[in-house]
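To start, the structure itself, in structure tokens.
Omission of a single protein chain aside, the complex is shown with its protein chains in their original locations.
Labels run A, B and C following the written order; every chain starts at residue 1.
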Amino acid sequence: MIDLRSDTVTKPTQEMREASFHAEVGDDVYGEDPTVQLLEEKAAKMLEKEAALFVTSGVQGNQIAVLTHTNPGNEVILEEESHLFYYEGAAISAFAGVQPRTVKGNRGAMHPADVEAAIRPEDVHLPETGLVVLENTHNRAGGAVIPLETMRATYDVANRHGIPVHLDGARLFNAVAATGISAKEYAQCTDTVQICLSKGLGAPVGSIIAGSQEFINHARKWRKRLGGGLRQVGVVAAPAMIALTDMSKRLHEDHELAKEIEEGIKEAGFELAYPVETNIVIMDVAKTDMNAEQMVEKLEEAGIKAVPFGPTLVRFVTHFDITKQDIKILKKVFKSMKNAL
Amino acid sequence: MIDLRSDTVTKPTQEMREASFHAEVGDDVYGEDPTVQLLEEKAAKMLEKEAALFVTSGVQGNQIAVLTHTNPGNEVILEEESHLFYYEGAAISAFAGVQPRTVKGNRGAMHPADVEAAIRPEDVHLPETGLVVLENTHNRAGGAVIPLETMRATYDVANRHGIPVHLDGARLFNAVAATGISAKEYAQCTDTVQICLSKGLGAPVGSIIAGSQEFINHARKWRKRLGGGLRQVGVVAAPAMIALTDMSKRLHEDHELAKEIEEGIKEAGFELAYPVETNIVIMDVAKTDMNAEQMVEKLEEAGIKAVPFGPTLVRFVTHFDITKQDIKILKKVFKSMKNAL
Amino acid sequence: MIDLRSDTVTKPTQEMREASFHAEVGDDVYGEDPTVQLLEEKAAKMLEKEAALFVTSGVQGNQIAVLTHTNPGNEVILEEESHLFYYEGAAISAFAGVQPRTVKGNRGAMHPADVEAAIRPEDVHLPETGLVVLENTHNRAGGAVIPLETMRATYDVANRHGIPVHLDGARLFNAVAATGISAKEYAQCTDTVQICLSKGLGAPVGSIIAGSQEFINHARKWRKRLGGGLRQVGVVAAPAMIALTDMSKRLHEDHELAKEIEEGIKEAGFELAYPVETNIVIMDVAKTDMNAEQMVEKLEEAGIKAVPFGPTLVRFVTHFDITKQDIKILKKVFKSMKNAL
Partner (left out) sequence: MIDLRSDTVTKPTQEMREASFHAEVGDDVYGEDPTVQLLEEKAAKMLEKEAALFVTSGVQGNQIAVLTHTNPGNEVILEEESHLFYYEGAAISAFAGVQPRTVKGNRGAMHPADVEAAIRPEDVHLPETGLVVLENTHNRAGGAVIPLETMRATYDVANRHGIPVHLDGARLFNAVAATGISAKEYAQCTDTVQICLSKGLGAPVGSIIAGSQEFINHARKWRKRLGGGLRQVGVVAAPAMIALTDMSKRLHEDHELAKEIEEGIKEAGFELAYPVETNIVIMDVAKTDMNAEQMVEKLEEAGIKAVPFGPTLVRFVTHFDITKQDIKILKKVFKSMKNAL
């Protein structure tokens, strides 16, 4: 099977397994795991933040950010199909007691003026706006890159109103690979950042959140409450380090393969929901006689795994375990499916 | 001053004060206030629900409904400018731990198909949809009536998915007055209803929630936690009874005055945001050289109180304390303001 | 029936009803009810705090204090049978997300050293101590007065650790009546105070919270979220004003009646759980062949209402609607019950 469901399916490389095998470890709840400390320092440096913290997943990193930045009864502004709103089980309301205020973006990018319009004035009837969240690249917008200028303008708006900004950068390094703009530059436009190491970067487990030292101090306690305080965490921090430092450099390869898929879809006469920007391809089957579920089934029969992404949308994600040969096969599958219609 | 800011500004009538003065009272935490019991029975009957509960405000009634129907981590579907989402301080997230999922309505009426599309399938990433909320009449949509058929179709959708429906009927009797459809008929399209007695109905204090006996049993405990368990509550239940039984019959008078305001706005050459349906009038000053704040100020100078309702919108609400003569004056004010532009 | 279940059963006096009848009212959500404003000013003055806020019940006042002082994940130190822990439906955990840390008191008075020992040091495993709560008089300790020196010493401890103190003074004026120490003096030992107007003070509805102006500003929004923002609230604020200013001066009469009950219990050969200090009397039937439920039933048959207060405890509360004659009857009932054993 050629597995294009998500870049989360990547398996740890041989090098990662070796790094884990030899990792120096200690009890991180006592602050004594040297491997995770190196990882956190490296991540803080790459993102030019005062401090960073290893967490077990992107969801955990995002939830910690919301718990740390906000108070119950606050409102959080985020894009209407952002991961934090759409895919995290309403956890920001269940745990942090905050209400999402969604803003429709243009390919995932909220217009700074729309963000500003969504900020609440002080009034006894209204929640206080406590946080703005950006997602870059934006998953449900098809891996779209949020332009740096948009991020900066949004950050300016938020700063003017004294509201912190968090970046869900689960796939930030895909934006970096696509634009050549460094992670630091993106991170300068937000107070805190979460990056996933287990998606395109291929680590078996883990994400990072970064921000001010004070933010990380509070974050550490919320991580403990969420059950993310681990013991000999070096065994997963070691492969995560390779993900962060080496794998982040090869994401352009995934993007090239995604472009190939885009071409294959067009050539076969199928349609795209959006032009491809990074490693995510969204096909729209609205004009065929299949819905998304049926298309995914058909693909499965042909040895291709993808996921339904809406009634007529199908998502393909390229990653380290996908080869050029795999994509050639996929293209043939598209053609023969089209012919069979 | 002619106070058109809200129908909440109505003062208790002489009759209400007398009813309060003579009210038989007891300790309602012990279930011994006969006056509130009569009110609750009457309300349950008018709404054809098994039971009803007196609460101190519409906000409290709505919050109790959400607390009783849902579990933390649920999602609640509601209209994107509904009172529960827009004006209740994010309390549903702070207290019930649920996430609002907003749907854009047509004059406040969510399309049943849009409600259905917003219901979440079961998946580990997704919140469970725990409640659908309707608001009738819809305040921010300019006092618009949600059509009975829309409510019924929405209820059918919700029932099919096993999801309860709550009606924020703070101004339900305005819908009744506008359409001639009874409160019962509206209430048949929802599991629970909240009605405000202190808006157009003129009671000094209080709202009602109604639903099944089991719902009310749970609601009673949530009311206690919110601090809404009162003692000799008959002193406010007595005037509230008059509001419910007598005042509900005269709301058409408020609607006629609102129509007069609409006419006055048009005749003076100003614009309306929406055609008037009940007792709320929304003027749009976008095409003047004033914004909403400035228009409200100008009106205030002329002895008229209204409220800004958005950057270019101004809201006027008619109610029992407004006379035909007041509206005549307002019309003159509109004309002279227009001439002065 | 002679109703000694609680001082909450007091009915509004004729004077209170008249005050309500003539009360000048306005919409308090707009800050325009002159009667509630006078009440709030008066209460702030009597408690020597910057500001005060009318709330619908003692529970609401207490919950607002916890919501305003704390953050989720905090711990609140309170006496193990305090009202806030014992009788408020776990609302501080449900709404404010804080964990009670109970300390056993001596007749309701926590030893300041025990309070200090319960304060948590900073550690990633531990909640932060966010609030200390005192209750004076203490209901479940039988209306016991917490000594002023204990309150002051506790406040010193809390101040040294930077932790705010809230006083649940639902029956603070009973402490005042019992000791001659003014409400101000008690209030000086806490940051915020809640006093009930509908218990011994006899108002039909309402409580007050008082504190710094900043505290009250935040409290106002939490009150709105809880549904405690009322409209023409003057109708209940007017009788509440009489409760606060006049009725607070007559509580010594209730205390004398409670002493009479104590005497009656002793004379009949029954036992007391505690010596009487204010208006609450706790009888202990452990040495009879009845449990509390049975004793309450027997009393009911004799025309006396009391409440079970534990497996062998029965509570009697004196109040404005109880006469000397009532107590004479009660004493006879005790005697004949004893004889019948």
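The rule is short, and it goes like this: contacts are C-beta pairs under 8 Å (C-beta built on N, C-alpha and C of every residue); 3 or more make two chains touch, one makes a residue touch a chain.
Because the structure is predicted, anything quoted here is derived from the model rather than measured.
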Inset, instruction - Touching the absent chain in the whole complex: find that residue among C:Pro34, C:Gly89 or C:Pro147. - result: C:Gly89
Inset, instruction - For the chain that's not shown, point to the residue among A:Gln63, A:Asn136 or A:Asn174 touching it. - result: A:Gln63
Inset, instruction - Can you work out which residue in A:Leu226, A:Ile280 or A:Ile304 touches the chain that's missing from view? - result: A:Leu226
Inset, instruction - Among A:Met46, A:Val98, A:Val115 or A:Val235, single out the residue that touches the unshown chain. - result: A:Val235
Legend entry - Hidden-chain contact residue, picked from the options B:Pro12, B:Gly97 or B:Gly211: B:Gly97
Legend entry - chain C, residues in touch with the chain not shown (by the definition above): 72-75, 85, 87-95, 97-100, 102, 124-127
Legend entry - Contact footprint on chain A, counting only the chain that is left out: 5-6, 8-12, 17-18, 20-21, 25-27, 29-30, 32, 55-61, 63-64, 88-91, 94-95, 198, 204-205, 221, 224-236, 239
Inset, instruction - Write the list of chain B residues that the hidden chain touches. - result: 29, 67, 71-73, 96-97, 124-125, 220-222, 224-225, 229
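Throughout what follows, only the chains that are shown with their structure count from here on.
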Legend entry - Shared interface numbering between chain B and chain A [over half = same, under half = different]: same
Inset, instruction - With chain centres taken as the means of their Cα atoms, state the distance from chain A to chain C in Å. - result: 52
Legend entry - Distance between chain centroids, defined by C-alpha means - chain B, chain C (Å): 34
Inset, instruction - For chain A and chain B, let me know how many angstrom lie between their CA-based centres, rounded off. - result: 41
Inset, instruction - Please list all residues of chain B that touch 2 or more other chains. - result: 88-91, 94-95
